[in-house]
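Only one protein chain is missing; all other protein chains are in place.
Each chain carries a letter (A and B) given by its place in the written order, and its residues are counted from 1.
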Amino acid sequence: MPDATGAALLELNRVSKSFGRVVVADELSFTVAAGDVLGIVGPNGAGKTSLFGLISGDLAPTSGEIRFDGHPVTRLDAAARCRRGIGRTYQVPRPFGDMTVFENVLVAAQQGARLRRQASYQRAAAVLDRTGLAREANTASERLGLLQRKRLEVARALATGPRLILLDEVAGGLTDPEVAQLVGIVRGIRDEGIAVVWIEHVMRALTAAVDRMICLAAGSFVADGRPAEVLADPAVREVFLGSEVTTSLAAPGPDGAGGG
Amino acid sequence: MSWVNAIIQGILIGGLYALFACGLSLMFGVMKVINLAHGDLAVVAGYLAVGVIAVTHIPAVWSFILVVPIFAVAGYVLQRTLIQASLNRGVLTTLLVTFGLSVVIENALLQFSSANSHSLGIGHLVSDSFSIGPQISIAYLLVAIFVVAVVVLLGLQYFLSLSRHGRLIRAVADDREAAQLSGVDYRHIFGIAAGIAFATVALAGIAWGMVSAFAPTTGTDTLLLFAFEAVVIGGLGSLWGTLAGGIILGVAQQIGAQINSADQFLAGQLVFLLLLVIRPQGLTGQQSTT
Partner (left out) sequence: MSSPDQPAADQVKERTGTPLLEVRALTAHHGQLRALTDVSLSVFPGDVYAIIGANGAGKSTLLRTIAGLHRPTTGSILLDGADVTGQRPERRLAAGIAMVPEGRRLFGSLTVEENLQVGSSYARPGPWNIERVYELFSWMRDRRGQRAAQLSGGEQQSVAIGRALVANPRVLLLDELSLGLAPLIVRRIYGTLPGLLAAGVTVLLVEQDVSQALRVATRIHCLLEGATTLEGPPEGVSPQRIESAYFGLAGVAGVAGPGGGSPPHQEPPS
């Protein structure tokens, strides 16, 4: 496991969650340090969005402990955790439709970051700059295109002044140049010292942005390490491709290639 | 009047309330439509019966023979046209449309008739009664209506459980898309469910016209409220629950009347509110799993 780049910001300690008999998180433990950029991958139904729910406070764990910045947050709800510094986007962008882009971000700055008027305006404007939405500030958010909506999702999360931001499948449906722009935004977030945890299916977006990757399957971690290592890990391949393809990949092929 | 008498009256009138309620419950259960015009439809049926009697001179008690089929067809047509179109636009639109329908009906009735109340004159049948002991007096009409209500509910239950179309209705209510994949045109099924709902509410409206009186606004003032309360108390999804809900409402009202005749309806509302607080899913309903 790569060394943490700084002090532990988010700690999960044997966190479990079940819905009746269905276990979506099975004694998960990991840490995220300030400045980390962590990608989470896994097949359908692996429990990725549930994991985000547990971190952001949308879901209460069945057992286990979650600490943020050294303080226990397990009992806090989503709004309280947001104020502590955990920001989150949602898979399906849902802006406040008839409000403008600026107003959307302003709500986040005022409610999430509890900023007063002057400070909240400045924060909103700054965030719009960072996410490339400055030109659309006065557009009604329901009129935005897909990439812009995703930028707005990120902007709203950023406006709450997070120290850790959770990105939930933001790259879906984007073209190549759009993915590159998104990766640029994520890098900008990292450069400001905000830790990033990113669930994604679009692999090339992740591999361009993250330095650490975790694979989740059926509520448990299967691998944790650098992206290249994780994607070559037989356990990870098995989760996505099944056992036979994985075995064939590991065996030396007729041309001597294979393995790795 | 004695308490026992009040309870018996309440049970009997509860059958009528259940008849009102089952159409509302069916439309919500199958197509998730809350028909705010439900009560007004009963009133229209009453007025139509008055008209039919005037034209054909058949005895009032048999007026339903003509009115109920007309309403069944009207229900199918209205569902396939107006309500289906609003469903395609969202739940809120449908609510507004049925609300608008209610307003249109009431005002149309006020135009064509006066604001005065009418009832279906059945002569001495209204008050003919038999006695059990010195304190209990039961009107034949009420017993007849209760029996009709139970028979209709039974018939509906059998139709849903055993017939092919009943099965299709239940399937569409469970999962509309999966039903489509099995070749079911859900719009047609919705139409059938609406036709049944309209038929039962017409029958209930005519029965109401015999025991009581109706005016253009009785639909929203009184009837919709009773139907709603009976459904909520009894719980969605079970016709027997609806019967129980109607009976509880009726009994609560009659007991309230015993205490203070002005508080008759108030007692019913209080029971309704109490149920909402302690058991919002109703007597037979299941708690929704989030």
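Rule of thumb we're sticking to: a residue touches a chain if its C-beta (ideal position, glycine included) is under 8 Å from a C-beta of that chain, and two chains touch if they have at least 3 such contacts.
Computed from a predicted structure; not experimentally measured.
Engineer: In the whole complex, what residues of subunit B lie against the chain that is missing from view?
Structural biologist: On the subunit B side, contact with the omitted chain comes from 164, 167-168, 170-171, 173-175, 177-185.
Engineer: Name, in rising order, the residues on subunit A that touch the hidden chain in the full complex.
Structural biologist: Touch with the absent chain occurs at residues 43-45, 145-146, 149, 169, 172-173, 175-177, 179-180, 183, 201-204, 207-208, 227-228, 231-232, 237, 240-246, 248-249, 253, 257-258, 260.
FYI, only the chains that are shown with their structure count from here on.
Engineer: Which integer distance in Å separates the CA centroid of subunit A from that of subunit B?
Structural biologist: One centre to the other, that is 52 Å.
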